[in-house]
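This is the structure I have questions about; it appears just below.
The complex appears here without one of its protein chains, the remainder shown in place.
Up next is subunit A:
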Amino acid sequence: MDGLDGSNAILQQEQQQQSLNPKDWIVAAHHLHLFVTTDPQNAWDLLHEERSLMTRLTTSCADLDDILGGGISCKQVTEIGGVPGIGKTQLGIQLAVNVQMPSYCGGLGGKAIYIDTEGSFMGERAQEIAEACVEDISEYKRFLHKDLQACQGEIHGKDVLQNIYFFRICSYTEQIALINYLEEFISDHKDVKIVIIDSVAFHFRQGFEDLALRTRILGEMALKLVKLAKMCNLAVTNICSLYCRFLSYILSMLTTYLIRHFLLFKVVLLNQVTTRYMEGSFQLSFSLGDSWSRWCTNRIILYWNRNERYAYIDKSPYLRPAAAPYSVTARGIRNSAPHCKRSKLV
C-alpha cells in the first residue's frame, strides 16, 4: 500500500511550509505510523511509487511546465482561474487529452473525467487538440525512439475522444449528485487519472443569497471528496479524525493527502473570477470565497499582460510564485512565441 510513502511525502511538504511546530509534527508522524497498514513492500514497489509520486502531467507549454516543476502535479487539487476567454477551458481540454499520452511524452497513459457545468466544452475543439497532440507524438517518436513504435500501439485522435468521460451538468443538485456518484464511477473505471471540473463555480453563483448555506454545501461537496478517498483504506480514516483535532486549515492539506491516496489521481478545477469589494475598491478575486479556497492545494491564475496570456502560481505548498507566458494556438496550449504574427484577417 502506498500509505507510508505518501504520508512521509506530505509531511515533508508541509514541513517546508513551517506552519506548525516541529514537535506537533513528530506527534503526528508517530500517530501516522501507528495507523499505516503494514503490508510489506519490496524495493521495486518503493521505486515505482517514488516515480509515480514524481509524476507530472505536461500542459504542452514548456514555459508553464517549467514554473510548475514539470507540469500539473499529481495527486493534488489544482485550481485554475481567470477571466472569460483567457483559456481555462482550453487548458482543461488540453489536460484531458495529455493525460492519455504515454509517459515518455509527459502524459500518464490514463483516461479523463471532464465535468462541464458551463457548456463551453466543444467537441470539435477537443478533436482539433487531440489530433494535434497525436501528430506531435508520432513526430516525436520518429525523431527519438524508433524502437518504441513497436511496443506502443498507435493512438488516434478518435480514440483520444473516446477516453474522455464527459458529463454535462445543468444544476448544482446534479453537480452534488455527480460528486457522490464519482466514487462508484471511478472504482469501475480504474484507469481514470484526472478529473476536470469546468467550472466549479457556475452553478453556485445563482440564487445563493444565503452565503452560509452555500459555504455549507460547498464544504459538503469537498467532504464528499474526502469520503471518496476514505474508502481507500482504513489508515486514511483514522488519520482524518486525528488531524481534525489540529488547526482547521489543515483540512485542505488533508484533502490533498486523501486524494493522493486515492487512485493516484488529480483533480483540476476551473474556477471563474469575480470582482470583490475590498479595502474601498473593487478587486478581482476567485469566485466562491475564501472558505472554498482552503480545499485547493495549488492555485494558478491566468491573466492578460499586454497582448500575452500569462499564468501565475498564486498558491502552492512547494513551488515558488512565478509567472510564465503561454499562448492558445490552433493546436492547443503552447509556448508563447515572441513576436508571433497572428492572423487577424480572414
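Please note the rule applied: a residue touches a chain if its C-beta (ideal position, glycine included) is under 8 Å from a C-beta of that chain, and two chains touch if they have at least 3 such contacts; residues count from 1.
The rule is short, and it goes like this: contacts and distances are computed from a predicted model.
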Among "RecA family profile 1 domain-containing protein", "DNA replication complex GINS protein psf3", "ER membrane protein complex subunit 10" or "DNA sliding clamp PCNA", the UniProt name of the subunit that does not appear here: "RecA family profile 1 domain-containing protein"
Sole contact to the chain not displayed, among A:Met101, A:Leu161, A:Ile301 or A:Ala324: A:Leu161
Residue touching the undisplayed chain, where the options are A:Ala62, A:Leu144, A:Cys170 or A:Ala337: A:Cys170
Absent-chain interface as seen on subunit A, which is shown: 83-85, 89-90, 113-114, 118-127, 158, 161-171, 173-174, 177-178, 180-181, 185, 201-203, 205-209, 272-275, 277, 284, 304, 306-307, 330, 342-346
